[in-house]
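My questions all concern the structure below.
Here the complex is missing one protein chain, while the rest keep their positions.
What follows is chain A.
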Amino acid sequence: MEERHTCTDKSVLDMTNPKPKAESQSDEAEDPDGGWGWVLVGALFVSTSLVFGLMRSLGIFFVEFVQYFDESAHAISWISSTGLAAQQFFSPLGAALCNAYNARVVVMTGGLLAGLGLILASQATRLYHLYLTMGVISGLGWGLVFTPMVATVMAHFTRRRTLALGLAFSSIGLSSFAFNPLFQLLVEKYAWRGALLILGGLSLNIVPCGALIRPRRRSKAPAKVDSETGSSPVSVLRRISSYLELSLLSERPYVTYTLGITLLNVGYFVPYFHLVAHSRHAGFSEYQSAFVMSAAGASDILGRIVSGWFSDLGHFRLIHLLSAWTTLAGVFIMLLPLSSLSGSYSALMVISLLYGFCSGALTSVVFVVVPLIVGVERMMGALGLLQLIESGAGLLGTPLSGFLKDVTGNYVASFIVAGSFLILGTLTMATLPHYFSCTDPPPPPQRSSLDDKHNGLHSELEHMTSSPSSDTNHRV
């Protein structure tokens, strides 16, 4: 019946499609879109800036490290590569621990580790100390912080999810602006060791952010513990696999989506690394090139917030919005080299602003689509696995574009390839089931029963959701 109406006819959808609404209400009945949820958005804002904003501003220290340790810039750049890789690699671990215990403990521990890594780094006497401390330990801490916090915030919202995430992720751009001069100041006042020590202290502020997470949703842990009899290796493995949500890897929608996002990631970072070099190559001055990057960064922040607000208006399905932003970003990446080769600075500026806006817009939506595919219950593990799998793309994308530049002599080929990867990602996402329908499909049934105890639960669920009075049942 819904197909007769356009996608923008929300009121009709509400009336004729009670099922998904009921499901979503049951998912978020804790704190529907408000109150404590916004406090958590603030906590996510702070912790994201202390994780990614900090990672992006570590360049200030690298100049010092090159000089102090007498190593090449390449060797020093491995520090941040290790940190980022560790954050993404340990994301499933963070998700699994949240499923096993609770998010509050995990995030607070992550904050402690992140701070500890930086504090230990301030005492480093060799380069490999920095790999271990700033790279592995802090990276592990960041991995334990980011995914759990994002999942927790998403669990607290339904209608305003994208806006909440968009507001929180705008912190990355804003904090990069603020941290660069701040870190420079710290290094000048306290030398790099003192500055790292203070940064470690700043990172400890993630701990109160984690403390703000109210302990909830303990159902998963007791349920799993009870359902497994004994601690034989098989049952332990089954438990671990359920905490990690490994079963997701066999589900086509999730795998399709992850693949699409991975393809997106191959091309996504290329402009960040190569835009300045390409502008210089095309003949613009250092200041002009740097300004282009800053402008793109500013429109990125704007894009995140606007996209968050717009997505929640509900006029379009999130997956469609994501496809639109991704395609646009891909197109603009491909247009970037063409605009600068024409010699026109204003053309380059305009395209960069548009690219920045679209790439920021898509980041707000990427995570929010996940619970629509896998359901809110499994969102935590799904996000963790997504982070891990998409990390491979980052490792592939930048060297590939560098290789193309070396082979062809300019950046045109790398930008075009990067843009086409984004469009390829969109095409992959178009193969998701129900992609072309106007409404979101109902989220999949909650966790399939691992044991008989929950068979009763399932029939109860179906009974509840199919009855017309289910709305009142769930609106507690």
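Just so it is clear, a residue touches a chain if its C-beta (ideal position, glycine included) is under 8 Å from a C-beta of that chain, and two chains touch if they have at least 3 such contacts; residues count from 1.
By our rule, contacts and distances are computed from a predicted model.
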| note | The chain not rendered here carries, per UniProt and among "SKP1 component dimerisation domain-containing protein", "Basigin", "CP12 domain-containing protein" or "Large ribosomal subunit protein mL64", the name "Basigin"
| field | Among A:Leu58, A:Ala85, A:Ile198 or A:Leu335, the residue in touch with the chain that has been omitted | value | A:Ile198
| note | Cross-chain touch to the chain not pictured, restricted to A:Val41, A:Ile79, A:Val145 or A:Leu212, is A:Leu212
| Missing-partner contacts on chain A, residue numbers | 26-27, 29-31, 67-68, 70, 122, 187-195, 197-198, 200-202, 204-205, 207-208, 211-212, 214, 216-219, 222-223, 226, 376-377, 446-447, 453, 456-457, 460-461, 464, 473-474, 476
